[in-house]
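Please read through the structure below; I'll follow up with questions.
Just one protein chain is left out here, and the rest sit where they should.
So that you can tell them apart, the chains are marked A, B and C in the order they are listed, and the count of residues begins at 1 in each.
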Amino acid sequence: MKCGVVVFPGSNCDHDCYHVLKHVFGFDTRWIWHKDEDLGGLDLAVLPGGFSYGDYLRPGAIAKFSPIMKAVARHARDGGKVLGICNGFQILVEAGLLPGALMRNRSQKFVCKNAYVRVENADTPFTSECGGKRVMKVPIAHADGNYFIDPDDLGRITDNGQVVLRYCTPDGEVSEAANPNGSVQNIAGVVNEKKNVLGMMPHPERCSDPLWPDLDGQLIFKSLLHCA
Amino acid sequence: MVKAHGLTPDEYRRILDLLGRAPNLTELGIFSVMWSEHCSYKSSRPLLKTLPTEGPRVLQGPGENAGIVDIGGGMAAVFKIESHNHPSFIEPHQGAATGVGGILRDIFTMGARPVALLDSLRFGDLSEPRTRYLLNGVVDGISSYGNCVGVPTVGGEIYFDSCYNGNILVNVFCLGLIKADKIFRGNAAGVGNAVIYVGSKTGRDGIHGASLLASSEFDETTEEKRPTVQVGDPFTEKLLLEACLEIMKHDWVVGVQDMGAAGLTSSSFEMAGRAGTGVELDLSKVPLREEGMTPYEILLSESQERMLFVVRQGHEADALAVFKKWDLNAAVIGRVTEGHSVKILHAGEIAAQLPVSAVVDGALALQRPSQRPQYLDSITELDLTGLKTPERGDEALKKLLAAPNIAGKRWVYEQYDHMVRLNTLILPGSDASVIRVPGAQKALAISADCNSRYCYLDPYQGAQIAVAECCRNVVCAGGEPIGVTNCLNFGSPERPEIMWQFEQAVLGMGDACRFLEIPIVSGNVSFYNETKGEAIFPTPTIAVVGLLEDQKRHCVQWFQKPGDLVALAGFSMEELGGSEYLKLTFDSCRGPVPNLDLPQEKKVQRFCLRSIREGLVSSAHDCSEGGLAVALAESCFTGPRLLGARIEMESTLRSDALMFGETQSRVLISFPRENKEALETLAREGGVEFSVLGSVEGERLTVRIDGEDYIEQDVRVLKKIWDESLERYGR
Amino acid sequence: MLAKIHVTLKNGVLDPQGKAVNSALNDLGFKEVRNVQIGKYMEVLLDGVSESEAQKRVKEMCDKLLANTVIETYRFTLDSSKK
Partner (left out) sequence: MLAKIHVTLKNGVLDPQGKAVNSALNDLGFKEVRNVQIGKYMEVLLDGVSESEAQKRVKEMCDKLLANTVIETYRFTLDSSKK
């Protein structure tokens, strides 16, 4: 599988994604500079976490205009896979490639800790290895992860199976107490209508290297491998 | 005007002697910042010279932006700690944020990639609304800056005491990694080479932030033009970081220095000073944020996120191209010259011209008088017979676990991204954090410590304990201490009692490091931490870096498996002086501080390190504030899994001293039963007392002393008390 | 020309920041505070454009960048006395 990690000014998790794709999974992975204008035949484009443009104004607001984003949109339209993690997710909603918006956490604070998410739809290229409402333990690290979508659109994306991840308790219960940031209906990750673009706030790349005991993030990358 | 610049008549006379003429206003400004306490270390230098700074691993000692220690395999660790106390008291968010920015630049200026931050914080009483405001603001500032730059904040320490009501402390430590043969220094070498400015534009921020106040030349309207608070721009810092590391791959980069305190002035003078050259700068070329700035303002501005590069002649365009790629302002603003002076041009005229050595080395080293403070006469003794021993320890334990100085710091470190870059092997929450060295089998353990109550009661011993405890924390994680950095926070050096505290602390720190054979490679001094004559407790913050040759052999503080045995390495004495227990239960801050026997300390650390390296132990936790009882409780509940323990002890000490006393040189370990003999042998060979106390089991912590129940608690209850205490003060 | 732009959350979008500030004010003793809404205020200085041009351009800036129209609305005024 051919992967590219897009580097925006202020991307922080670019190295982490690159490391996991290339060294843990052995994918053919390369860097993509945000001023580039094409993706050059990739299967998967990863928009990593971080603070593109300092998250100034709104997270993702300025990065959506980077030259590479036109290519990302084309790639998505043509069915290519796009994975946006954390800041990558924020860029994708700002760019309109995914529905909704990401607002400041309910607590008003940055939060870095392990969260549990339940896979609501295993019928996507990103989650095919996560059947049976699989619960994953994945770190979150964000100040703006509070997912919002208006009620009509919420109904539509829910019916379409576009809600892919919800925050839950370790036992898989989706409850207010398990919601770390105030997201509507505990939503932690969504896909587009065609299900080839996934945005998620949790960081699967932070729990994929066998150096650590927690490896649930591997499920996302294994799913991608499986689909390739 | 001389006085307004914070210079004494003696100092002014010295300037006249050195120059053979009167300085102009700009030149006076230069002397004033460069000879300020902050930049010249004039009060502390003679004492700092006594510190042990050498060792086989040292690649760079004090004097550069940061210290460097060889970690083998062609790699080196670069680190330093710095204070941002005064700015953080005025504006906690920006003050703390720019503190992070400054220490990061110190590290990447040397060519290292910053890999971890620690924050060491001191606040006043939490019952004061102002304290809570400062606490929230500081944590928010650190989090916003560090997270945005993408360097994980992996640990630190935080203490509360009313002595910090009027002066909080914000010390930030940064660790970087570098190839041992790719170290950059602040050298303006090579006549004809270009001096390049890069980073944020220069504004009127914090002029005279580092030294004293303005000159009479400023009029009333100046105040509003000249905000004293600098605002950090972490996004620009991130670009600066990446651009610097990229450009430093080229051999035409000659020298680099960041513009910290005293901005362009200190960077240009110090770089020329180190290289023995001169520098000519044209201020008209400096990128400016505001209109009508004078040479005085440009030279003394402390705008953040700026650096000065010296680049080999002919490579100016190459350098500018890299900075352009990262959308940074950059300009060639001068040249390295022959001779040994710095010449400053502005609008075609000479604004200042000064001999480098006069400015850099000219400050008089002050022999400030020192005198033992009187307060010590009445508080160094403690009569234990007057203190009633409680029958049982449950209530005291709960009270200690809820005390802000001991309670869990999750509320703080959850606001910091402590995982970014995938190097954090031990996350915050254990004795020391462990950072792996990418591309190698090695890892580094880091910790910051200082119990300033001890230092108040006995600065010499207190500073020794800070060193010992910090090393012990690193050892408990499996690291062998290889280098120290320190941040000396004190009151006004103009008071003999403060100078005495300072002198004692420096001597104590130096003696402890010498004995433990670890070099001090960098540091920082922050004086004048006092308000209305009330000084803070002396607070010599110590940070230690420890090396793990095998990153898999790291160790955490929490129990791992039911059935493991629990033992104490080291022995307990009847010591309650200076303890958190004494303060909480008897509202008393007095007494002899715990004894520190350095040979004993060294033996315990060696034993502990060896048993971790040989894979014999499951957990290791040092006993510090709250003593053995708190260490036991923390070992039960700080891990991913709650585990109880059953402890049986016999002792001739008062039970409260045994359980809550803060005797040094003790480590609580747990280990599989089958390793008992091996550990006992190691301990015997190492001359370390080793006593099995009980075992890991169930979900309750029970402690029996001489056959009587002393503590008997549900671990879940204890955890809740400890875990939720601090967040009550959050906003 | 100075454009003064107000960007606020749409009706029906929960304002967590406003809520937090509301309860902080109540806690500080400002019991009379019943609701707080927090938005952005921006001043954009424009060079050499006519008022009608500015009207069009600023609207475009808001739609494209300054506001996220999924959750926010905006309004602005122009002040031609500012240079």
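In this text, a residue touches a chain if its C-beta (ideal position, glycine included) is under 8 Å from a C-beta of that chain, and two chains touch if they have at least 3 such contacts.
The shown structure was predicted, so the numbers you read here are calculated from the model rather than taken from an experiment.
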Original post:
Who touches the missing chain here, B:A4, B:I183 or B:V231?
Top reply: B:V231
**OP:** Identify the residue among B:T131, B:T153 or B:S303 that touches the chain left out of the display.
**Re:** B:S303
Subject >> Residues from chain B at the interface with the omitted partner, ascending >> reply: 90-91, 93-94, 200, 203-205, 224-227, 229-233, 235-236, 289-290, 303-304, 327
**OP:** Identify the residues of chain C touching the omitted chain, counting contacts across the whole complex.
**Re:** 6-8, 18, 21, 24-25, 28, 30, 32-49, 57, 60-61, 64-66
Original post:
Where does chain A touch the missing chain, residue by residue?
Top reply: 53-54, 56-57, 62, 65
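Everything below uses one rule, namely that only the chains that are shown with their structure count from here on.
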**OP:** Let me have the rounded angstrom distance from the C-alpha centre of chain B over to the C-alpha centre of chain C, please.
**Re:** 41
Original post:
Between chain A and chain C, what is the separation of their C-alpha centroids in Å?
Top reply: 29
Original post:
Cα centroid separation between chain A and chain B, in whole Å?
Top reply: 36
Subject >> Per-residue multi-chain contacts in chain B, two or more chains >> reply: 731
Original post:
Counting only residues that touch at least 2 other chains, which ones in chain C make the list?
Top reply: none
